[in-house]
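Structure provided below as structure tokens; questions to follow.
The complex is shown incomplete by one protein chain, all other protein chains being positioned as in the whole.
Chains: A and B, in written order; residue numbering restarts at 1 for each.
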Amino acid sequence: MKGIENFDNIPEEAARALEAVVGSERITTDPVFCAADTGLGLSREIFGWGGISQNAACIIQPTTTEQVARIIKTCNRYNVPFMPVVCRICAPTNAQLRTDIVIIDLVWMNQCIVDEKNMYAIVEPGVTQAVLQSEILDKDLYQFICGGGGYPSVIADHVGYSSATGILNYRTDTWATRRMSGMEWVSPEGEIYRIGSMVKGDDSGYWHDGLGPGIVGFWKGNNGWAGSMGILTKMAIKLYPFQPEKLVPDGISCDTAVKLPPRVRWYNVTFPTEESLEKATHEIHKAQICAAVNRVPVYWREIAKCRGDRDFRNIFWEAWEQETPETVGQSHILRVLIVGYASLKHLEYEERVLMDIISEAGGTPRRTKQTDEGTFYNPNTIDQWMPTGVFGLTTGSWESERCVREHDDIFIERLDKYEFKHEYLPQHGEQPWHCSWAMGRARYTETHAWNDGALLDPLDPLFDDGAGGRHLLAAFGSLGLDIIIGNGAQDLAGVFIRPISLESPAYFDFTQWVDRFRGEFDPKGIAAPPFPYMMEAVISGLPPEFQDEFKASAAKARSKPWLGNPED
Amino acid sequence: MEKEKEHTSLGLNLEDYLYEAQNCTGQRACLFIDLNYLQGTDFSFRCPVWQKEQLSAYGAMGKCKLTSDLLTGKIDFSNPTIREIAFKDLMCGSCDAACKRNLDLEPLLLIESLRAKLVELGYGPLPEHKPISDNIEKSNNRYGQDQNKRMDWLPSSVKPVPKADILYFAGCRACFKNTEIAAATANIFTAAKAEFMVLPDEPCCGHYLSTTGQIEKARKIFEKNLQLIRETGAKTVVFSCADCFKTIKVDYPKLLGFSTFDLGFEVKHITEMADEWVQAGRLQLDKRVDMKVTYTDACNLGRMSDPWIPWEGTRGHFGRLNPPRTVRRGLHGVYEPPRDLLKAIPGIELVEMVRHHENAWCCGNHGGVKEAYPEFSVWTASERLREAATTGAEAIITACSGCKENFTDASQDGMKVYDITEIMAMAIGK
Partner (left out) sequence: MVTQVAAIKEQLAKIVGKENVFDSPDAIEKYGKDNSLVSPGLFRCVVRPRTVAETQQIVQLANEIRFAVVPQSSGIHFNGGSVPKEGGVVLDLSRMDRITEIDEENKLAHLKVGVTWEQLQTALEPKGYRSIIPLLPPASRSVVTDWLEREQPVVQSLEYSEPLLSMQIIWGNGELFVSGSASNHAFRNPGTTTDGVAPLGPGPMSYDTFLTGAQGTMGIVTWAIVQFEPLPVMSKAIFIPTNSLEEAIEPVYKILRRRISYECLTLNNINLATILTEKWPEQFEKLRKNLPPWTTILILGGLERRPEEKIAFEEEALREIMASNFSNLEVLTTLPGMSAVEKKLPEMLRKPWPADRTYWKHAYKGGCQDLMFITTLNRVAGFMPLIKEVAAKYQYPSNDIGCYLQPLQNGRSCQMEFSFYYDPNNEAEKENIRNLYREAAAAALDCGAYFNRPYPMIADMVYKQDGDYATLLKRFKKYFDPNNILNPGNLCF
């Protein structure tokens, strides 16, 4: 095995059996290698700084589906829990709460086959969003990259993270289950199944639903199983028609961008009021134009100014601290993308329609750079997520535009409630980021508050003992629960950072279905424990006063009975 | 009582990088080239040691997590795995440039400091580093050769002058092994009618010592060398070796506690000088050289060569630094002059690889890796040659003697390896 062999936390016999599957170069039980691979990313904050993160016992790196199946069967035989991992950025799967976990590292399963003609790609877990995009952009195709950035795995993004939220899913299939066009699954018992047209073979990723009932939804709900329902070793992803001209990269980090060809253009438009911006947005949807529609908050503009040799955080804060509710309140910016899918004249047509709409709504088109830094490959998500040393408190929801406007009001009201002077930057009454999806039929909103990482990091001289609990409470507890369960919405926090058991039975008691299928497919409970109940485990370790508030909020929401169909 | 903000500085004190260690986001920018430049799965990675070893521990993000564990006592510095992770790193700075696309963490300084710490505690350098280190200390060159023969490379047609504004610092490799580089450089000076001087007893720049964590030894040599250079009165010191170039431009000020701008002389690579001369009409690269080539950016000439500016201050709420700090990102690397020179030569067809400029893949000959992990070092070079081959180029051009050495060692399929000075020399008919 690589490094120093250590069997303190895994039976040697089990480790040797795993070694026989992949060979000695692709497995390690060295505590140093294991320590390096756990507690990264978002999990660092939730688990690492909270002192509950443990190191895994073993890391194993398969390269084929058959190896994955054999590994899982071996784990079943020896009752050894496993956790599949690919990217390490935001998934709490990168933290272990137990010391006996075998990390199944899928990074090196990274084959990508593109069927250009039939517009799909079959990817393995190690293929990242940006790599897939780069494989297809010069083939007159595109897919969109979600807000997690271009670094995460395509498969993990589609089944793990919210709805794979992104700017470009305005004119592509918005919902992840609609974009997944078949898959290969290794169940928690180690059996291999193929779903969708992939039953026909590796060259058949063109159809998503099954022979009869479709079960593609099994792996992707509002959130995902986070590894607790086995491993998807291949997925067929739908690709979408784009335009044939190249997006040419330019610049040196951190100022890189792609130059947009004539058939792809961004438009920044300012409006005098939020109402006029909404009116224009609505008309854009009705006219069935554009490839992306965003309402841009002021702080994006401030972040975009931070470039070059300047200290990133100082520049941002200097600029942000000059803002006031009055200056922020004057800013109503819509940013839309038009793609001339059919031809340059297509773009010109949509542009004329857009200008008609802007003019009617009283908006003003602004000069707009025709380069793109972060939409197509999305390398700079962390820019916005981490300006203060810790992941920002992001509340976000997706629903119809009407409902999302109501969610925004609630989120902002709650942020005021939790805004501590030194912990959260003032919002200055900032309106959230909006991103329209599904040709306007849905909208995604994100409201940010940035926390002071110095207060949250136990190793920082400025560490505040109570800040972590308050942070967790505000971020993942009542702020999310109350809105979601109480008012009904699907949201970012529900991905994997909110205890899902607290939502049932408000949502028709879905956890009983979760438990039924876990019992069916993972009777031993060795697939990614304690997922999908990870946050339950975390919260149970919090001080009682924080637990109480979670529970009170959930109880309040669950106490409301189902009101039935009003028309009945 | 208000808590004290963290006092920190840029240097090689590992404790100063606890913030980096704790604040790595696990994004993995350190492993991939700038996403806007991706061209598919192949050649999408930027970290050789991570690609070869395939474990997170070998990537910058793994090192950040491990440093956090080391500084909090969860892992001991004596752990042999830590030693391997620290010393198998090429110190090429690719992760550093990548991380700074979005964050202002300092992965490379963290890794350098880790090495320094291991050496300080007696867990480094590796035994394989000893021969070259000893040679430098005893013989003033990495080969242990007779320093009196250091300038034997000088062509008879080239006459350095005793005193000039330009000092040409050839470096150990060009003096003793790849003498064609020094000779070509000297011919370029002559062709441009640029008077230059050399140091007859030119010492080793000490690069090997500083990159293998032997900071105290390096510091002594740096002090001595700096005095030697300053005593020449040179206004500009010109290098053909990217390693020497970066060491004197960046590492001397870093270890000696001042800024690049306070060296007392300008530091330039021969490609910068030659480019200026070509544009001024002083140098004609007009002899035809029919060759399809690709150029590989040496790490020390490109992303690692931003000037050094010392800093110390406090880090407070929200991670804000006071005073603000200039971040070295590789934005000011020497990327274009070599390309401009190649494009100026009739007959040269220059094609780019996927990974270029600050995304360039390391040659594998850095940080003591070639001596300690020769197979990995040659593998790294061969990966780059594989990438070069996909462009259809018949030759790979570099601007560093270390790169040329390793590409030559790795080349198996007929891909020619040249230093850019050799190509320029061909273009001036030498």
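As a working rule, a contact is a pair of C-beta atoms (placed from the backbone, for glycine too) under 8 Å apart; a residue touches a chain by one contact, two chains touch by 3 or more.
If you're wondering where the values come from, they're calculated on a predicted model, not measured in any experiment.
Among the displayed chains, contact with the absent chain in the complete complex occurs for A.
When the full complex is taken into account, the listed residue touching the unshown chain is A:R352, out of A:K246, A:R301 or A:R352.
Note that of A:V248, A:A342 or A:A552, the residue touching the chain absent from this view is A:A342. Contact residues of chain A toward the unshown chain are 117-120, 140, 163, 171-178, 181, 191, 193-195, 197, 199-200, 204, 206-226, 229, 238, 240-241, 282, 285-288, 341-343, 345-346, 348-349, 352-353, 356-357, 398-403, 406-407, 410, 438-442, 487-490, 494, 500, 503-504, 506-508, 510-511, 513-514, 516-517, 520-521, 532, 560-568.
Criterion: only the chains that are shown with their structure count from here on.
The distance from the centre of chain A to the centre of chain B, each centre being the mean of the chain's C-alpha atoms, comes to 37 Å. Chain B contributes residues 3-6, 18-19, 22-29, 32, 34-41, 44, 53-57, 61-63, 65-66, 68-69, 72, 74-75, 79-82, 85, 97-98, 100-104, 315-321, 324-327, 329-331, 333, 335, 357-359 to its touches with chain A in the complex.
Taken together, the chain A residues at the contact with chain B in this complex read 2-4, 26, 28, 30-33, 35-44, 49, 59, 61, 87-89, 94, 105, 107-108, 110-112, 127-128, 130-131, 133-135, 149-151, 249, 251-258, 308-315, 317, 373, 376-383, 385-391, 422, 425, 450, 452-455, 457, 459-463.
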